[in-house]
Each structure stands twice: as C-alpha cells, then as structure tokens.
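These notes are about the structure you will find just below.
Every protein chain but one is kept in place in this view of the complex.
After this line comes subunit A, so read on.
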Amino acid sequence: MDFPLLTIALLTPLVGALALAFVPKDEHKVIKSLSALFTGIPLLLTIYAYFTYDFAQGGMQFVEEVQWVKDLGITYIMAVDGISLPMLLLTNLIGFSAVFASWNIEKRPKTFFILLLILIAGVMGTFIAQDLFFFFLFYEVVVIPLYIMVIIWGSSKRVTKEYAGMKLTIYLLIGSALLLVGLLAMYLNAYPAGERTFLIESLQQANFSDEFQIFAFFLLLVGFGSLLSMFPFHSWSPDGYAGAPTAVSMIHAGVLKKIGGYGLIRIGILALPVGAKFWAPLIAVLAVANVAYAAMIALSQKDLKYVVGYSSVSHMGFVLIGLAAMNIIGINGAIAYMFAHGVMSALFFALIGHVYEKTHTRYIPDLGGLSHQMPRLAVGFMIAGMAALGLPGLISFVPEFTIFIGAFQEFPIMTVIAITGIIITALYTLRVLANVLFGPRRAELDKYRDLQGPEMVPLILLGAVIIVTGFFPALLMDMVNAGVEPLIGPLLDMLGDTPTIGGGF
C-alpha cells in the first residue's frame, strides 16, 4: 500500500488531542502552538493531495481499503474524488484558521483545543470515509465536542448559550435519527443477506425500486436538509451560531453544515437518483424559500452574528437549487458553492469573533467607523462581504453563476426568484459594511486594537483563497468537475422521464 495520506491526515488532530492531554494546563502558548501544528499538518497533506490528484482521470484516488467487519460488510475505506477533496480542503483550511481565531482564549484552553481537534477530525472523517458505517460514525463523533464547546465557551445574547447549544445538538441528533433509518433501510434493501455492504460505491450500484427510492430519499432529505439549514428546518442556525464560540461558528457554518449537501449528493442523488428526481421540484421550492426568506430576515437583524447566520441560511438555498437541477452544471455549481461559502463565512465569523472579543458587542448600532481603528479588519470584512454578495473576481461568483445556469434549465421561474437573492444580499451586506466599518470615527472605540500577529492568519489564508480562486476559478471548478462528471453523467441518461412531484412546473 502507498503512503496512507488520508488516514494520517485524519489521525493527526486526534494524536494532537492526545498529546495535549499531557501538556500542563497553564502552558497556553504550548497548547496553542501544538494545536496549530496538528491542524497545519493535515492542511499541508491535503494541499499536497490537491496538487497530486489526477484531474484528467477523475474518480476516487488515494484509496486505502481494509476489510473490517466482514459479516456486516463494514470496510475501512478512505478515498477522495472531486466531491470529497474540496470538502477535505475546506475542513483543514478552516480548522487551521479556527485555531488562530481562538488564539486569545483564556478560559480552559487545554480542554477547548482538545475538543476542537476532535471536532476537526470528526468532520474530516465524514468527507473521506467512503463507507456508510464510518460516515455515520464520524458524523456522531462531531456532536459531542460541539455541544460542550457551545455550553462552556459560548455567549448568551438573544438566547442563552445553553439554549443555543441544546438546539444545535438536538437538531443534529434528530437529523441523524432520520438518517439512521434511511441509511439502514438502504443497507437492508440493497442486497440480500450475506452480500450486504456499507460501501457507498456498492450502494450506488444497487437496484432500489422506485418506491423505495422515493421513500428513502425523503428521509435523507429531511435529515441532511436540516443539517444544511433547509427551510423550514433552519431555525437552529442563527441561534446556534450566535451562541457558539468563534471557532465553532467557523467550523459549523464553514464545513459541518456542508455534510448535509455532501450527503445529499454522495448518498442521496447518486444512490437514489429516482427518488432525488422525484423530490427535486420540492427541493427547488424550499431552496427559493431559503434564499429569499432568509435574506429578507437578515435585513432587519442588528446582531452581526444573526446577519451572517441568516445569510448562511439564505446562501444554502443556492446549494439546494443547484442540487435540485440534477444536471452536471447545477451539481458542479452546488459543490463549488459549498466550498466558496465555507471559506467566506468562516472568514466572516473569524472577524466578528475579533470584534466581539475586543468590544464585547456585536450589536451593529454600537459599532461604526471601525476602519479608523481596525483597517486590517476592515479589509477582511470587505473581502468577505463582497464575496457574500457574489462579486466577480472573488470565489463565490463563478459557482453562483454555474448554479444559475444549471438550475435555469430545469426551473426557470424558481431560479429567477432565487436570483433576487443577489439584490437582497447586497442590501444587507452593504448595510452592515457601511454601518460597522464606515462613518465618523467613534472615540469610544479608540481603545481597541486591530488584528495582529497570529490573529491575522484567518484573514490572510482565507482571504487569499477567496481572491485567488476568484480570479482563477478553474482551480476549483476543474477539481469539482473531476468528481461530478464521471458520476452524474451516466445518471442523466438513465433518468429520462422519471416522474416528479407536482409533475414538473
């Protein structure tokens, strides 16, 4: 077997968590540096993987496969393709940045960073495990650190942090309960006893009946959908992000919720295409509700985190409508957009974290003219904000455009309504930028300092990704397409006249 790159990337944060356990709890510097090291290594490894992945060939690469429980058909299989690789990159980019965004944590840093490392490993695992059993296992691993981190290090504003943590966790668990039923049903239905397997690839080739697909996909849609903050299962998202500490908001909004979109594609669409096609119109309608409804609500928010929270709900609508298109262009766009949104929302939360850490407020009317005191932060806010409103030359424009093209072919009217999102997004984003950054200097804010030293890492790293992929979108789109084209292409021919809910409108 070759060098087990993915396993090493996955284990490094866990080893790091173990190592931290032996560091004295007052050695803050050591704890933080070690955390940076143990998230930096997997980041470098995945960047290496990105550059060595063979785009022309596409498909699963860096495969590591070990039979585990033969009787149940459980296999330890780690691999990435153009769908997993961007998510893996995203996880590590954000994980590494999150360590630096938490640089000034003074309250029990040892426990915090141990949990953070476990969280990162868990999220990473879901994207590279190509076996349902392990996928689900990692998904559940994520819940534990998440809950504790919100409860202990969170902040209480509109809702208490206990409420926020509870809501976040219960939503995750209800989603996973539905998923468990759906996934087990797939496992049991795919092959007769004795040949059963949790391998995702084998499940994709199973012949599920149409009725079963429609039933199972619905379970997955609600399960993964609530993780992706699909309307009307989105209300955890603004409260949850507001209550969570910076690093958790970054990871949750950045990558964790993308497990929903990833699962819908990897397991939902690819294994249950008829079911997906059947429900596609419903997804499109809910997607539009996400985009327009959440964006409108974001307009009247006064807490920075609530703005970004609703904005994130709104942007997930783009992912959903891209998926609902069920064609190569739409799905390409949806995956690329998940990556784009992850980077920009993580940057947003990192910056808001800084503002809150210094000023202890996120209430927009209390802020204003911050670019006088914090010019670097202002640059970061501008980059993240402009990316959020889909400015060309930044990461999100091309994925957004691609989604629109893909979706427009299937649901022209829904797409047009979704595109109104670009106006509303501009409205609330520019309002925030103007009211937080610009305007006359406020003397009471003079005592707060700008980002400096390690705090700059998220800004530089994520900002660079936003700009570079904006100018050279092929860097992102080629990778995604290498995964999507070989998988989705064959499906399309098969799906000719599949019935859809509502009969197509």
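To be clear about the criterion, a residue touches a chain if its C-beta (ideal position, glycine included) is under 8 Å from a C-beta of that chain, and two chains touch if they have at least 3 such contacts; residues count from 1.
Throughout what follows, contacts and distances are computed from a predicted model.
Going by its UniProt record, the hidden chain of the complex is named "NADH-quinone oxidoreductase subunit L" among "NADH-quinone oxidoreductase subunit L", "Bifunctional ligase/repressor BirA", "Assimilatory nitrite reductase (NAD(P)H) large subunit" or "Biotin carboxyl carrier protein of acetyl-CoA carboxylase".
Among A:Met386, A:Met414, A:Leu462 or A:Leu487, only A:Met386 touches the chain that is left out of the view.
Residue in contact with the omitted chain (choice from A:Asn189, A:Asn332, A:Ser345 or A:Ser396): A:Asn332.
Per the touch definition above, the residue from A:Val416, A:Ala464 or A:Met494 contacting the chain not shown is A:Val416.
Note on the undisplayed chain: of the listed residues A:Ile94, A:Leu172 or A:Ile297, the one touching it is A:Ile297.
Per the touch definition above, the residue from A:Leu282, A:Ile405 or A:Leu495 contacting the chain not shown is A:Ile405. Not every partner is drawn; the one left out touches subunit A at residues 167, 170, 232, 234-236, 239, 293, 296-297, 299-301, 327-329, 332, 369, 371-372, 386, 389, 391-393, 397-398, 401-402, 404-405, 408-409, 415-416, 419-420, 422-423, 426-427, 430-431, 434, 437-441, 473-474, 477-478, 481, 484-485, 489.
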